[in-house]
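This report refers to the structure that appears directly beneath it.
One chain of protein is taken out of this complex; the other chains stay put.
Letters A, B, C and D name the chains as they come in the text, with residue numbers starting at 1 for each one.
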Amino acid sequence: MTPQAMLDPTHTLSEDTFYLNMGPQHPSTHGVLRLLLRLSGERILECDPVLGYSHRGQEHIAQNKTYLQFLPYPGRMDYLSALMFNHAHCLAVEKAAGIAVPERAEYIRVICAELNRISSHLLWLGAYLMDLGAFTPFLYCFDDREDIMDLLLPVTGSRLTYCYSRFGGVAKDIDETFVTGLRAFIKKLRGRLKDYDKLVNKNVIFINRTRDVGVISADMARAYGLTGPCLRGSGVAYDVRRAEPYSVYPEFAFEIPVRSGGDCLDRYMVRFLEMEQSLRIIEQALDRLPQGPVAPAKPVRVVKVPAGDYHCVYESARGQVGIYLVSDGGKNPYRMKWRVPSFSNLSVLPKLLVNTLVADTIAILGSVDVVMPEIDR
Amino acid sequence: MLETTLQNYSYVLAFLGVGFLFALIPLVLAVFITPRGLGLNKLVSYESGIVPEGGAWIQFEVSYYLYALIFLAFDVDVLYMFPTLLAYGTFAWRDFLELTLFVGILSLAIAYAWKKGVFEW
Amino acid sequence: MSEFTRYLGRIASGAASLVSGMEVTIRYMFKPVVTVRYPRLRLDIPEGFRGPVELVTDPETGDHNCSACGTCARVCPSGVISVQGGKKKAAGQDGEGAKAPEDPFVITDSFIIDFSRCSLCGLCVESCPRKALRFSHMYEQCGTSRQVAVVDLVARQKALAAVGCEPAASRPGPQQQAAA
Amino acid sequence: MSIVDDTLGALGQALGEQAVAAAERPSAGYHLQAQVPAQELEAVAAMLTQKGFFLEFVTAVDRAQDLELVYMFSQWDPACRVKLWLSVPKGQPVPSLARLIPAADWHEREAFDMLGQVFSGHPDPRRILLPEDADFHPLLRDFQAAPGPAEA
Partner (left out) sequence: MQGLMQSAAASLSPTVWTMVLGLVLSLGFVQVNALFLVWLERKVAAHIQLRIGPDEVGPFGLLQTLMDGLKLFVKELITPKPASWFLFVISPVLVFAPVLVPFVVLPFGQWLQVSDMPEGMLLIFAFASMTVFAILLGGWSSNNKYALLGAIRSVAQNVAYEIPLLLSAMSVVLMARSMSFQDIVGAQQGVWFVFYQPVAAIIYLIGATAETNRAPFDIPEAESELVAGFHTEYSGMRFALFFLAEYTNMFIVASVATALFFGGWRGPFADGPWWFLLKVYVLIFVVMWVRWTFPRLRFDQLMVFAWKYMIPVALANLLLTALVLKLVA
């Protein structure tokens, strides 16, 4: 039966079709995703995701704000990696308008973005384990995340929805306390990652729940336009930071973790290993942190973007963010399309869920790691 | 002997009855204390915030019943073993042999179901 | 036979993984708790924290530095700020007799923020030419209507000054927090 | 021969040299762009898919009388990004790529939802983000948002 027929009010339910609404008010649909499932027992025959519960018209807002005024909004799309979306917006506008960024600011941006990536992955790790029924790792992850927030709070002024990057720099310089605190945190997190490894990665129940569940092949990932850890879990070593480097990423040595199986365990492991790589990037950035200004002498308030269209890509915690900017030379963007990773990543779900169990639904949805406000925008 | 048994079962009966009352009384009391009828939407079945499409009283997948069937066959057999075990040791090797035979036949049931793929979903 | 050894091996390795997991949790059980007993105990708010914006009180004049230029209102993404006021004559000075002072005397009648729409991006604070705005350190904000979030900062500053409140009352230092 | 030149050649062969152009990669963010007639769209998309491209997004830009449809195709490694675009009068359907490229499914639904572009032959042409009963397309330039609770 097609999805339209599922929603058709005149369609009569036969005796043994079992429809189940999972979400929008459900403990593990990660926000307000609604999955309309057709079941046979606990086996899923068909899944129809219903989106848009947190649609706020971000692209419409962008058309009605100046480039500067839109600055706080991207952080509200993917609120778990707000710094990165904030950075991405600045990057897109800087590239289009040709604004130079001091080197120290680039380093600070990268450090903060990688910290944000770790905190996003930590939250995902905890939430994923909670989806699988283990509550305790969730709180360990939040404990680690708390450290990241404590580090970022004095610098960015916020704990979650950061608005830190400015056109041509960052809002505030980092100080010695931040650097020493960060080095201590790196050491602590490395110890914690070992504990997670023992508590989760080797756990036989966890492995049984995730291995060979929700397998995405590389071809399937390509067909659905998957990016980020979902793609790297399927054996494709694609990372925007490597493929089309931006900011100062070319200066750092880091690996792109890749797993070839494409199942939930592989996606999990990719994210888990990425945290270690982010730590490596941060360490290198701290070692080489140059002196100098962090913002242009004269703050950029009015941005002149020559008429034309521009495209900018960015690797967020969930995959490739694409900002397609059309300018008519005016104060506001003429059109600003945000290609968000979760949107494409989630689109594979209906295909993936067929013939799995209800418990797998949660495991697969969690492993894809979607943020609903990012999808709904 | 019979007397003690009767006495014992009178305990069981009493505990069962009191347990029943003990659960019932707070429920009855709660009816008088608790607020009622605040909003009709509460009376709709919960289904993640969406009005449910169709009820839950439907034909259900068979695999659960398969488990129930194996269980029935198995559990009843297992229960027969209790008296056997109580009398175990009164014979030389005969009781061990019989127990082994019985368990062996029981195991065949699992082996059969295993081979038939009852445990695979 | 190898099938059977593998069967036993699965049991053994599975059990071992479970035991190692339990070792982690029992170790954490005897670690110190990280919970802060809010509201009995409060953490220090770092200097860079962004609370709702407030007017900086000039220690010399005891008044704010706002000149009602409206830059903040124009740059604000969400239309949070509305400022009213302008150049005025100083009180007690006659129209023609007084010479215009070098710095024109400015009165800001009202500086209204609607915090319910503020995203704390910091553009207003950064854009203020006279550095008259800063972030407060207030973080306990709740109300029962949208109107509660609409505050006239000028009026509030006056009211606070009238009751002799310290200008920095909205940014309690560590000592005050420990007492609270 | 680099992937960019290769693709440039292949696109030029399919669409004619003058329709295809290399772009200023550092500022524009894509390597190639090509204007595609609506009837060629499926063939070109199939050709790019064959070459290992994946579809990043589909969107549209409101240009007064016309809608400018943008299809961004990308290649992972080495990086190559191709922008296909076409101008269609508002209200005129364009063939859907959803059957060819599953990724196009949701993106085309979004383009319909936001800008009202109809894709003919789409397997599931519902709105995706807005409610089913919405009667507007918010990213059209003449759309005015209703005041929110704070303004009202």
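Quick note on the criterion: a residue touches a chain if its C-beta (ideal position, glycine included) is under 8 Å from a C-beta of that chain, and two chains touch if they have at least 3 such contacts.
Only a predicted model underlies this, so the values are computations on that prediction, with no experimental measurement involved.
Peer 1: Report, in label order, the displayed chains that the undisplayed chain touches.
Peer 2: For the complete complex, the undisplayed chain touches A, B, C.
Peer 1: I'm checking contacts with the chain that's been left out. Which of A:26, A:65, A:104 or A:311 qualifies?
Peer 2: Here the residue in touch with the unshown chain is A:26.
Peer 1: Among A:64, A:177, A:208 or A:355, single out the residue that touches the unshown chain.
Peer 2: Of all options in A:64, A:177, A:208 or A:355, contact with the hidden chain holds for A:208.
Peer 1: Take the complete complex as the reference. Which residues in chain B touch the chain that isn't displayed?
Peer 2: So the residues of chain B touching the missing chain come out as 2-3, 6-8, 10-12, 14-16, 18-20, 22-24, 26-27, 29-31, 33-36, 38, 42-48, 52, 55-57, 60, 64, 67-68, 70-71, 74-75, 78-79, 81-82, 85-86, 88-89, 93, 96, 99-100, 103, 106-107, 110, 113-114, 119-121.
Peer 1: Considering the whole complex, not just the chains shown, which residues of chain A touch the missing one?
Peer 2: Interface with the chain not displayed, on the chain A side: 18, 20, 26-28, 42, 129-136, 139-140, 143, 199-200, 203, 205-206, 208-209, 357-362.
Peer 1: Which residue numbers on chain C touch the omitted chain?
Peer 2: Counting over the whole complex, chain C touches the hidden chain at residues 11, 18, 21-22, 24-26, 28-35, 37.
Everything below uses one rule, namely that only the chains that are shown with their structure count from here on.
Peer 1: Hey, which chain is the most central one here, using CA centres?
Peer 2: Checking distances from each chain centre to the full centroid gives A.
Peer 1: List the centre-to-centre spacing of chain B and chain D in whole Å, with centres computed as mean CA coordinates.
Peer 2: Distance between chain centres, rounded to whole Å: 59 Å.
Peer 1: Among the residues of chain A, which ones contact at least 2 other chains?
Peer 2: Expected reply: no residues.
Peer 1: Give the list of chain C residues in touch with chain A in this complex.
Peer 2: 13-14, 17-18, 20-21, 23-25, 28, 34, 46-50, 75-77, 119-123, 126-127, 135
Peer 1: Any idea which chain A residues touch chain C in the complex?
Peer 2: Those in contact with chain C are residues 65, 68-73, 76, 136, 140, 143, 146, 153-158, 161, 163, 166, 171-172, 195, 198-200, 202-205, 299, 301.
Peer 1: Which residues, counting only chain B, touch chain A once they are in their complex?
Peer 2: Touch list, chain B to chain A: 47-50, 52-54, 58-64, 121.
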